[in-house]
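With one protein chain withheld, the remaining protein chains of the complex are depicted in position.
Lettered A and B in written order, each chain numbered from 1.
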Amino acid sequence: MKYGPILGAGAMFSLACSWAALVMAPQIQLGSLAPAALPNSTEIYPPARPGLAAQGAEVYRSLGCAQCHTRAVRQTQALYGVRLNELGGPASLVPGGADGKPLNLDLLLALAAVRHDLAIAPVPLPPALAGDTNVAPKFGLFETNRAILLRNDVKSGITRPSSGPTVNELAAKLPATILEKVSVEEGERGVKFLSDAGAKAELTFYNFGPDLDRGWGARRTVAQDYVNDSPVLLGGVRVGPDLAGLGTRAPEKFAAPWKYASTNTAAEFEQHLLVHLYNPRLLAKESICPSAGYLFDKQKPEVRFAGEPLAVPGKDTPVFPKHEARALVAYLLTQRADVGVADAPVPAVAKAPAPKTAGTNAPAKP
Amino acid sequence: MSQNKSKPAPQNADAEPTMAAGGGSAWPFVLLGVVLFGCFLHVENSGGAFRADVYQVGVKVPPPMPNEPEEVKLYKAGAQLYAACAGCHQPSGLGSDALNFPPLAGSEWVTREKPDRLIRIILDAIEGPITVKGKTYDNAAMTPFRGALNESQIAAIATYIRGNKDWGNSAGHVTPAQVKAVMEATSKSAGTKWRATSLETVP
Partner (left out) sequence: MTTAQPSSQTACATAPSAAQVEASCRLPVLFLAFSGAAWLCAGAVLALLASVQLYNPAFMEGCPWVTYGRLRPAAVNALAYGFALQSSFALALWLIARLGRVELSAPLGLTIAAKFWNVAVTVGVFGILAGDATGFDLLEFPLYAALPLFASYACLAAWALVTLHQRTERELYVSLWFVVAALLWFPWTLSTAQGLLLGWRPTGVVQAIVAGWFGQNLLQLVLTGSALAVLFYFVPKTVNRPLANPGLARAGFWLLLLIGGWGGLAQLAAVPAWIPAVSGAANFLVIVPVLALLVSLWQTAEGKIAESWKENATFRFLLVAAILLLGVTLRTAFLGGASMQFTFFAAARTDIVLLGVFGLAALGALHHIVPRLTTGDDELPSSGLADLAFWAAVLGMLGVGVGFSLAGFGQGAVNASASKDFLKDGVTGIAGNLKLVTAGYAALTVAALAFLANFGLAVRRCCANCCGGAR
């Protein structure tokens, strides 16, 4: 090769290829992400950090916490379920259930179609309604359909227990978990069957993974979680535990578990983090986190930075956290990985209450 | 130049390396083809079709439930569009007694069970004396919105003013279909402003 410019052109072309694929394409896909309303709510996610927490993000960057801590939760699997919430509207309900509650007869048939492991008990026509020409035929129809269903079971080779738990019992106590930890196709099919019968059913989610088992979050972190972070500070090595869900982590899920000693959980959580900053080895002897004692003062600070002194275990005199320490703790308290977003839903039951603003947070009790 | 005595002198210390003539093998390209095929398979299996919302293949996130019930969507849209009315009826919905702008907050014309009168007022405006909350207003200045806003927008505004809890209104929402029905029913009298008397014939 004699010509340098050919080399240069070739180099530029090659660079442009990788740039287009790995810088431009992700920017096109993810660059317009912004804080957005959560599905079915007016809450904006991710919420803007209050000022103290925003300053804390700068302290986090400056001290290089991202060299040891990641802020990304991983997930290995997601499964689905079906939850029955309501029996349905007036069009689907008939009177005649136990305790005067209404029944949805079509729903019972749909449940039987979805749950092959449950029996379907006959529903007798209450004598009081025998004369009601609107209602009585529905019971007859139900009995006919039930018989057809049981005959079809034989044809399809489904062995349904003739005694034991029944779909009638399942539908009696709402909300009821109809299906658990199934594939998305089965879940959607279940929801469709139940909705076609007039009932209100919803798809639920189960997230699995070692990080989630550790209590580090309720779901994987996705791009939406980081739109307010600049620099993003994802972290690369887990020298220390992951911090993505720290703000709502239960004390027993910490790497060095602890327990609340009082009912003032928000203040205790904050104090725990401050003591960790002061000297991590007071809370976990094997911890290799460097102590940030320089973020604490021995004497009272100026009035404008005044705050509660920190009682450090093993020390007689309290120390006074500096502004940076409080800011860093406020930032850590805003870390959560349990809000369900469109790309990463969470089980509804696990949703923690929204953290209180202005630097304190009420962590969820499991 | 001095030489390192303990080792034999290199033969051509000043010479540059040269390239043998010719040369070239096909095997890198064959290997490239094979590995590239494997790469395509891998990306097809675990790449999630290059979608921005797939973070793990096999985890199918069901399509998002419709975000909000229609009434909420209409309300929110109406809150934005109400700016067209706020000039006279005020952002507070209280209107102005001095300037003869009737209030919408707590107005019985707004919060009737059926929204037909309200839709007609928005479509073709109203003039002449009208009693709202015990006071009489007489203003010919209201602009009709029949051409200016489509049925969804009018439905949104109507939903907003009927259901604005801050104003004390909690009447039901208005659908675009209802607005469209009224638009068609009153198409013959389009352009003629309503009066309180003519509106009273509307259920």
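Definition applied: a residue touches a chain if its C-beta (ideal position, glycine included) is under 8 Å from a C-beta of that chain, and two chains touch if they have at least 3 such contacts.
Just so you know, these numbers come straight off a predicted model, no measurement behind them.
Contacts of the undisplayed chain with the visible chains, over the whole complex, involve A, B.
In the complete complex, the hidden chain is touched by one of B:Val43, B:Ala177 or B:Ala190, namely B:Val43. Only one residue from B:Leu32, B:Ala177 or B:Ala190 touches the chain missing from this view: B:Leu32. From the options A:Leu33, A:Leu129 or A:Leu149, the residue with contact to the chain not on display is A:Leu33. Contact residues of subunit A toward the unshown chain are 1-2, 4, 7-8, 10-12, 14-15, 17-19, 21-23, 26-27, 29-31, 33-34, 61-68, 70, 72, 74, 210-211, 213-214, 220-241, 255-256, 280-281, 284, 286-294.
Although one chain is not displayed, subunit B still touches it through residues 1-4, 6-7, 10-25, 28-29, 31-32, 35-36, 38-40, 42-43, 45-57.
Convention: only the chains that are shown with their structure count from here on.
Centre-to-centre spacing of subunit A and subunit B amounts to 27 Å, using the average Cα coordinate of each chain. Subunit A meets subunit B in the complex at residues 25, 29-30, 37, 39-40, 75-78, 80, 184, 187-188, 203, 220, 222-223, 342-345. Residues 50, 52-53, 55-56, 59-62, 64-65, 67-68 of subunit B touch subunit A in their complex.
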